[in-house]
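All protein chains but one are shown at their positions in the complex.
Up next is chain A:
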Amino acid sequence: MKQSGKLPRSSLGSLVLIAAVLGGGAAAFAYSAGWLSPGRLTPGRMIEALAPPGGAPPGYRRNHAKGICFTGVFEANGNGVELSRAKAFAQGRYPALGRFNLGTADPNAVDATVRVRGLGLMISPAEGEEWRTAMINPPVFAVSTPQAFHDLLLAAGSKNPEAMKAFVGANPEFAGFASWAKTAPWTGSYAEEPYNGLNSFIFTNASGTEHAVRWSLLPSAKPIPVSKAELDERGPDFLEQEITERVRTAGPQRWTMLVTVADPSDPTADPSKAWPQGRRTVEVGTLVVQRIEPERDGPCRDINFDPTVLPPGMRVSDDPFPAARSSVYRKSYDLRTAEAKDYPRNKAAKP
């Protein structure tokens, strides 16, 4: 076939076809990327909603921005083996790394102003067996769905006094968390708090049996209630100073890890709903916090305590939060690592 410089007329249809294929491909790509769906709840929109009024301070976590690192061990007593074949439950002592933190997007928040306290934890029994989790002290989560969490952030950040009322009207499950926030006693130490995983996961044991579970860390230190007014008198960083001092003088601090097993009828998809009292619980081991290090140069700073980093023997359930959290924490991590020059380490970087 001989080609001349000009195209025959019949080519016009072909050109249109080619243009349509390219245009269609590009449009489908744009659709996948969410560019054509401004209503889609993206990790970026969640991060925007988390940002404090002045904007997110660069280099820090986009939520739970204030924290302090710890290292220690997880002592598994072997009881967890009946629930999950994860190595972390086989009797033994495994390295643990974590972070005490406050549920705020402001890394300079005054400790006594933040209601929610948290703990990020990574247990590393062996390569391929890493278990990460991030837990908080309320007994239930504030909302039922990631979308509702976004709505809550917008309402709480809104200048409109009606916004919160409208939110509570539309999300009655918020009452459980609100009543905890209003009535639960405050304590003066990270060491006296329980930390609850709240999300439901599926454990699989060596014979393949599955159980839906939630987990908690219960403190050995006796919680001593302290009034909010009294905490307001303490310094802005009293929690970090207290835990550093306590571990230095009183030695390692301990938490018992308790796994609660759901009945088949229990709601696993909704962390705002506590499971009924009396569910079977299994004490699987003890978290021992041996050493506290400031976040700036500490080993927890550049770790993402993504709750979907799970060892074989654990997986996500129908709870929509772990996936949403994984997506948003990844984005937060991408941002803060890209901004590391705004939060430089004191030590010269390791080569």
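Everything below uses one rule, namely that a contact is a pair of C-beta atoms (placed from the backbone, for glycine too) under 8 Å apart; a residue touches a chain by one contact, two chains touch by 3 or more; residues count from 1.
By our rule, contacts and distances are computed from a predicted model.
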- Note on the structure: Answering from "ABC transporter permease", "Fis family transcriptional regulator", "Cytochrome B" or "Rieske (2Fe-2S) protein": the UniProt protein name of the missing subunit is "Cytochrome B"
- Note on the structure: Filtering A:S179, A:S227 or A:T337 for touch with the omitted chain leaves A:T337
- The listed residue (A:A163, A:A184, A:V261 or A:V316) that touches the chain absent from the view is A:V316
- Message: For chain A, which positions touch the chain that isn't shown here?
- Response: 1, 3, 7, 11, 14-15, 17-18, 21-22, 25-26, 28-29, 32-34, 40-44, 46, 127-128, 130, 146, 302-304, 306, 308-309, 312, 316, 318, 320, 322-324, 326-328, 331, 333-334, 337-338, 340, 350
